Every structure is written in C-alpha cells, then in structure tokens.
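Here's a structure for you.
A single protein chain has been removed from this complex, and every other one stays in its place.
Then we have chain A:
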Amino acid sequence: MRIKNSFKKILCAGLAAVAAMSMTLDAFAAEPYKSYIYDTWNDSIPSQNAYRIDKTVTGYDMGLSRLSDPADPLFLSETASARLSNPKDMYFDPDEKEFWIADTDNNRILRLDDQLNIIGAYAELSDGSRFASPSGVYVKRSLYDDKPLYIYIADYENSRVVKAKVKSDTELEIVKEYTRPDTDLYTVETFNPSKVVADFAENVYAVCTSVNQGAVQFNRSGKFQGYYGANRVEVTAAVIAQKLWRKFASNEQISGMTRNVPVEYANFDIDDGGFIYTVTEAANTTTDAVKKLNPAGYNIWDNSAGNEYKFGDIASEYDPTQNQTYSTRLTDICVSDNGLINVLDFSTGRVFQYDRNARLLCIFGTKNSTNDQRGSFSNPNAVEAYNNNIYVIDGSKNDVTIYSETTFGALMHEAVELYDQGRYSEAKPIWQNVIARDGGYPMAYIGLGKAALNEGEYSKALDYFETAYDQDDYDRAFKYAREEFLRENFTLIIIVLAVIIVFLFVLSKMHKKGKYLLKGRLYGKKSRNRGGR
C-alpha cells in the first residue's frame, strides 16, 4: 500500500514535470498597437504588422555625453545636455547616410551616422551667432562649384533661415541668411520659419508660422520669389454660412468677422524628382491634408479633379479609457528613396505608409496606450526612413524610435515595388506569400488580379478583383471577359436571336389571323365585359 502510494506520487511528480517542461513560457513583446488598414468602404480591417519596434535611442545612447567632455573633439560646452530636448525635426541625408536632428530646446543641431551615433554638433555659425530654437533642418550637397555640403536651418527665434557650408564636425560657415522679405507681398509682421527644404537649384522653401499663403520661396541669391503651393480653404458649413452673411452684412460688420483663411502647412519633404510633398494639420482627410506639388506649385493629388485620395484616419476615433476623441493631425511626411511615403499623425502617433500612387500600405505606431511603453509616442514630431527602417522622433520622450520591417512588411514592400513598376507576373508568388500571412490584405488580391489579367485569365482576374472589391479594375477585366465570351459563343447567340425573332414574327402573324397562344387573356380586347365597380 505504502509502496503503491509513493509510486503514485512519483508518477504524478514526473507527469507534472513533463507538463511544466512542455509549457515553457513564450516571452515576446507584442507591439502596443493593433495593425489595421482601410478597405473600399473605408472600414478599418485588421492586418498584419508590417513593422515592429526595433529599439528606442535616447540622447545618451547617441553619445551626447561627449558634447560636455572637454577632451572630446565634439566638445560644445561644460553644460551641454546629454539628452535631446524637444527635438522638432529630423532629416536623413540619403547621399551621406547621415541623420540630422534639430535639437530645438538645446539650441543646437546634431549630426549622427546611420547607426545614430553622434558625429557632429553645431550650436553657432562662423559669424558667431548662436541658434535660437532651430526647428527645421535640411541638408543637401550642392551641384555647383566644388560641390560643398550645404545645411539649411530654420532658425525659429532668430527669424531667419540659414544656409551654411558644413566645414567640419563642429564648424558651419555661413553662406546666406534669409530674413523677413521686405516687400508688400509679404504681409505678415513676423518671420518665424519652422521647416525648410531646398531643391536642386537651391531655391529655399520655408514654412513660416502664421503665413498661410503657402511656403515662402527664396531663390539661390536670396531673393524673395513669392509663395509656393497655398492650401485652399476647406469648404465647411460654417464657411458657406459666412459667405452668405457677408452678402447682407454692412462693411463694419464684415470687418468684425473672422476671415476664412487656409491652414498653413505643418511640414514638407522633397523627393528625387523635385516634387514637394506637404502635410497640413487639418482635421479633414480629403482637402489638402497631403499634397504632392509639382515645381509650379500645382497639386497632383487633387480630389477636386475626380480622384479619391485619402490620408490619415478616415474617421476620428474615440478612446474610452482616456475619454478623448482623436482626429487626424498629420504633422510630418517623409518620402523614402524607394518611393514609399510615410505620413506621421501627431494626435494618434500613427505612421501611415503609402506607395507612390498614394495607396495605403500599412499603419503602425500609437499614442493611445501609456506612452512609457516602447513604440508609443507622446509628441511625435518627425518621421524619416532609411534602409527599410522607419525612424520617429519624439519631442517629449526625447528619443528616436526605430521600426524595422517584419517578414510580412518586407514581402509586401517587395511586391508593391514590382507592382508599381508594372511587373505584375513577377510579383505573383510574393503576393501569394503575403496572402498566406494576411488573407485580408486587399492590395495582394489586386496585384494577383492584375497578374491574371495580364496573362489573359479573365475569370480568375474577376474573382480576385471582386475579393478586393476593386470596381475599376474589375470593370477593365470584365470588358475583356465579355469580349472573349462574345467571340466564343457568337454562333449560339446569333441562333438564339434568330429563333426569337422568327417566333415573334410568327406570333404576330397568328395574332392577325385571330389565333392566340394564350387565348388573348392577358392583353388586348376582352371577350366579355367584366364590368367595373
């Protein structure tokens, strides 16, 4: 009995141990957000994560403590802070593979290598003037002369845009200073540039606070060229009502009314082709939220031309845990060298990624959870892309979050790249792999449908387009399918038509002779009067 009991005990303990072994805890850090995208009806549908959080990099990780070390070549001052302080802008220079950060509240510009290690720091110019809240930075190698590396800084508090030559890790040689244009065209009292870009001809575009006619444009020699690509006034009920009131109001009343002016840009970026992409922090996803401007300042992504470009979250979102409603406020845009467009939403902390043709690819990042968690933001200020990674800089957590591609993301990007080049058949196996990972990803079905259409398999293409609910492509495939159907069944159709025509002809002949197939009950004159009521 005793032996039996102990045997049972040992057996139990053994089984428990085996069970415990087999149930090893899978420790993994899930992203603090759920990935989703929008379908045809603008409903959000769940999707796979295309990006995962790789790491966050603080000022200390970058090596900013070197700036206060007198022995270091990058020494700025004894009191130089080792953390970032409200960094407002980040720029990635694709030629040099270097990051530039406008460390706004520390009044300095930081230069980092592609691993985000500090390689340069600048707090003043060669003429001795120090930066005051620099909030925008842009770097481009000049095409002129001996091709110097030029840096453009939106020196916010100093009311100037500075163009300087990068001489060394700590020295900037001032080349040109762009201050408030002294013409009647420039009507705003202040000149507070917050963001700056320059094109290949070294025209400088600056976004200035409270200038709503567009970006202020200077040419290479520093002359004010005018405004570039103004936003339009969003047509709301209030705007229309005011327009009507103005018809009846007296001049005094009109002067007392608020004017309806367009919202100024929040930020912009320039791509290899010289197109400037702008974002506006307006809570409307269709009017000028994201614009692609050609060099003449004309918006290519214009919804009034009959397209349906939508950016950011379609509907504002209610967060019950914080009793707050978030609506989209797009704050930064970044065009990566592979043509993907990343748009950062300040209010929800989400990054929306689009392809060249403004088709939504994926959404990641958040703000809603406790923002101490990695990958969720407090004040996301700028987004950059490099080497399939996405970098987001936070102005309140004072760090840079690095997102790296998941397998799904890598496959999807590869397929989209092929798709955008029109190589649909090559993209086919990749799209199938994407579907294996996320069966509800609409772009994959469109891609497969286009491949099938190219290969002449129309009914298959129709199936795919129907799954993705892509009416326009379905229509195109349907046209071919119909043509094919008609060609194959032409004889049959003609025979059926001929039979019907002969039948009708015979029927009318019979009717004329007074013979009826249905005894004339349904139509024509009645044999006997049923009488009315």
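Operating definition for what follows: a contact is a pair of C-beta atoms (placed from the backbone, for glycine too) under 8 Å apart; a residue touches a chain by one contact, two chains touch by 3 or more; residues count from 1.
As a working rule, contacts and distances are computed from a predicted model.
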Choices "HPr family phosphocarrier protein", "CoA protein activase", "ATP synthase gamma chain" or "Conserved domain protein" - which one is the UniProt name of the chain not shown: "Conserved domain protein"
Which residue of A:Phe75, A:Phe478 or A:Tyr516 touches the chain not shown here: A:Phe478
Residue among A:Asp69, A:Asp199, A:Glu317 or A:Glu466 that touches the chain left out of view: A:Glu466
Residues of chain A in contact with the chain not shown: 41, 43, 462, 466, 471-472, 474-475, 478-479, 482, 521-526, 529, 532-533
